[in-house]
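Below is a structure I'd like to ask you about.
Missing here is one protein chain; the remaining ones are kept as they sit in the complex.
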Amino acid sequence: MFGKGLLKGMKITMVRFFKPKETVQYPEVRLPLPDRFLGKPEFYYDKCIACNQCVAACPNNVITLKTETVEKKKIVTQYYFDQQYCLFCGLCAEACPKDALKFTKDFELTQYKRQDIKLKFVNPEQVAKKKAEVLQAALEKQAAQEKQAAQEKQASADKQIASEKQAAGNEAAAGVC
Amino acid sequence: MLENIFVSSLNWLKNLMAAVELPAPLADMLILVIKLAAILGFILINALWLVYMERKVSAFIQGRIGPNRVGPFGLLQTTMDVLKLISKEIIIPAAADKKLFLLAPLMIFVPPLAIFAIVPFGKGMAAIDLNLGVYYFVAMASLSTVIIWMAGWSSNNKYALLGGMRVVAQMVSYEMPLILSMIGVIILTGTLNMNGIIQAQEKVWFIFLQPVAATIYLIAALAETNRTPFDLVEGESEIISGPFTEYSGMGFAFFFLAEYANVLLVSVMATTLFFGGWLAPFGWTFLPSWFWFIFKVYIMVFIFMWVRWTFPRIRVDQLMGFAWKVLVPLAIANIFLTGLGKYLFLS
Amino acid sequence: MAVRQEEFVLNMGPQHPSTHGVFRIVLTLDGETVVKADPVPGYLHRGIEKLAEARTYTQVIPYTDRLDYLASMLMNWGYVQAVEKLMGIEVPLRAEYIRVIVGELARIASHLVATGAMASDLGGLTGFLYTFRDREEILDLFEMVCGSRLTASYMRIGGVAKDLPEGFVPKAKEFLKKFTLSLAEYNGLITGNEIFQRRTKNVGILSAEKAVDMSLSGPVLRASGVGHDLRKVRPYSIYPQFEFEVPLRTNGDCFDRYYLRVLEMAESVKIIEQALASLPEGPVMAKIPRIIKPPAGEVYTEIESSKGIMGVYIVSDGSPKPYRVHFRRPSFINLGYLAEMVRGWKVADVVAILGSLDIVLGEVDC
Partner (left out) sequence: MDDISNVSKITEPVQKRILAKIAAAHPEINVSEAGHLHVPVDSLTAVMRDLKENFGFDYLSNVTAVDYLEYMNVVYDLCRVGTPYMLHIIVRIDRENPVVPSMVPLWGGALWQEREIYDLLGVIFTKHPDLRRILLDDTWEDHPLRRDYQWMSGRD
């Protein structure tokens, strides 16, 4: 009969009419996200050793990393993550040897102002604190070195005195016999 | 008491005017204006409500929830939409035919409102009890073809032109089965008066006497109101939204609401002709007659919506072929059989 | 007074509800019938082949997702398989199984979009909503596996990025069970619907010789009776281990191209079930050097993506960056025949034919 398919279609829609609905009321109800979700990136300043692996791994050169060498030790002074070019493929997080870069589950990345899109992970206080730490560590090391050098000098000086005395002793002995 | 709450309040008003010795013609005119204003209010509120109902029904069929944010259960959604559309700028395409372009949305409401004047909402509740009821309905219903075609032509857009040509082809070719299926009913009742038709269905509704005419009527009604599976005029996925492509703001809102007024109109006619108008089924007269009328109308509207969200769209040439090769011959055969049946039954 | 007749030119696109993306067809119409059609792609051309020349082999992977973004896993697979063949790397068995599972899920997701879009192009919006509701579950599985729903970038040269999370297999099994019920629902709502059949049967007929001559591929080719499915004809990866048939239809009209995809979804479910059942343990990544430098030379390999034959041609000059990468994109080549195919049909049929070809503009414009 011509209408058989039509009626079957209407039966299906009517059955679906009474079934529970699929929509999730988004702002109030949030679906749980899997832990591998690639949302907003997150940067752990102290873990980063400025090895530029992430900068090289990214296809769209999204990350710009600026460093400053203080006492022969590189300090990250600037870490920009330009989110608008990011493909969220996770290659940078995979390339980082120290897991300093992670993708969180936050997916609401919209901003009111365009410049907020470009994430600036490193703020000056962190840099200053790190620099101070490094200087401090350098100073301590220096102090330790001096102390150690002083001890060595001391030790060598004693040894020297001892050897002079001993040499003087030998002369005396040689002279006597 | 609930039964003729409207009729008695009208009589109370008449006596009041008589008491104030208003001259008779002025009083009658005033009564008529009040009646029509009440009907106008009924239709506009219904149009708003139907938009909300359609969005909810389509959502439930598609496994969604539908509007539920604006107002309690989303009831104010349509009013807010209309307010938003009022605030939108009316853009008139550069080379458009300005007068026709602006006239079309205004006139789209005229045919449905005109027809509602003769609709018997309840016992004795027809604004104008015209004894040419059905004839008047068919005459006014064919007007909306010209108005939509006017919108399509004047907006100087190729998609609108295509849509306009489609509306002419579709509405004209589906008027024939619409009228022929009504003739089947008229033969039984012998009168064109709407109340007369309803009285004739006292014992048995015409849906049982004229099942073929009822199906033809419903299919032709679907096509008259440009709803799926015949919504070629506004075929979104083919010609964007046909004649209404260039309209923005209130222009689009009028066309949108007029479509629902037409749906209401067509289901009102279906109820009057085939489902016994305001007659209570199985004689349950404890509920007022106008309640039964609105209840049946809304069942019809729900079926229209249910059909819309299940079927895809038919193609233009199939549409024409279906009308002229299937519906019209069927309707004529039905008339012949009804005539024969009446002659045999009477003699 | 002779009535002056005139054909008029209608721009269908680039912004049109049913061109499946940014795609324009310049139609010369006589009334509603198409006299001449001139498709104009190129609005989404990002120059992926030029970009690939300035990136290392691993960095190209996220770009391949953007080719056919509805089945990004299959695009990764095509590219990665070409580099592996160039370097002669053997992928561990578990990685191959994961690739088949994830690839077939991507095929189902892509066919769901094709079915839903076809139904909505012909007016049946409800069909669109139902297919997308089921596709959501597949996207959730992808999200579990690789972190993003659409652009997976999950496969790496030599295997896959990470192993399957533990909740994946039970959830996938549960999806497959529920999916067979929804397949019946689509057949009831869309396939069985007489109006849908009237709109698609005997529309846009494609003969077998013409299909082979125009190098069409995928469901478009198999709907005209040519049984050329690379998973069976030129088996790659571990497809020979699974039993599944290649559905075939013969009269090559819109309905067959649409219905073939529904049948293929059922076959993909079978493959995934078998793959999940015999998923072996073991590493998911072969031992590859940190910096990938394939030997100088060129390679051309093909896989069966959801839209057709997806070929990848790589020329390497020994440096870590490919010298030239060319993608043989099935949607682009399937579109080559659209101009003749829509000639003589109505505007409404152009929409049906385009829907049945199931093109994705990311792949057409590359």
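Order of writing sets the labels: A, B and C. Residues in every chain begin at 1.
Heads up, the rule we're going with is that a residue touches a chain if its C-beta (ideal position, glycine included) is under 8 Å from a C-beta of that chain, and two chains touch if they have at least 3 such contacts.
This structure is a prediction, so every number in the text was calculated from the model and none was measured.
K.L.:
Who touches the missing chain here, C:R156, C:R328 or C:K346?
P.N.:
C:R328
K.L.:
From the list C:G78, C:G218, C:P294 or C:G311, pick the residue that touches the absent chain.
P.N.:
Spelled out, the listed residue whose C-beta touches the missing chain is C:G311.
K.L.:
Of the residues C:G21, C:P41 or C:G355, which one touches the chain left out of the display?
P.N.:
In the complete complex, the chain left out is touched by residue C:P41.
K.L.:
Considering the complete complex, identify which of C:G192, C:P235 or C:P320 is in touch with the unshown chain.
P.N.:
Answering carefully, the residue with contact to the hidden chain is C:P235.
K.L.:
For subunit C, which residues touch the unseen chain?
P.N.:
41-42, 45, 47, 49-50, 54, 90, 93, 96, 210, 212-217, 226-228, 233-238, 240-241, 297-298, 300, 302, 309, 311, 313, 315, 323-324, 326, 328, 332-333, 335-337, 365-366
Here is the rule we go by: only the chains that are shown with their structure count from here on.
K.L.:
Per the centroid of Cα atoms for each chain, what is the distance between subunit B and subunit C, given in Å?
P.N.:
Centres of subunit B and subunit C (C-alpha means) sit 45 Å apart.
K.L.:
Return the distance between the CA-based centres of subunit A and subunit B, expressed in whole Å.
P.N.:
Between these chains, centre-to-centre, one finds 68 Å.
K.L.:
Report the inter-centroid distance (CA atoms only) between subunit A and subunit C in whole Å.
P.N.:
39
K.L.:
Would you pick out the residues of subunit C that each touch at least 2 other chains?
P.N.:
Within subunit C, residues 126, 130, 133, 189-190, 193, 195 contact more than one other chain.
K.L.:
Residues of subunit A that contact two or more other chains, please.
P.N.:
6, 9, 12-13, 16, 22
K.L.:
In their shared complex, at which residues does subunit A touch subunit C?
P.N.:
Touching subunit C: residues 2-6, 8-9, 11-13, 16, 22, 33-38, 57-59, 87-91, 94, 103 of subunit A.
K.L.:
Please name which positions on subunit C make contact with subunit A in the complex.
P.N.:
Residue positions touching the partner: 55, 58-63, 65, 126, 130, 133, 136, 143-148, 151, 153, 161-162, 165, 185, 188-190, 192-195, 197.
K.L.:
Taking the complex as given, what residues does subunit B use to touch subunit C?
P.N.:
58, 61-64, 158-159, 162, 165, 228-229, 231-232, 235-240, 309-318
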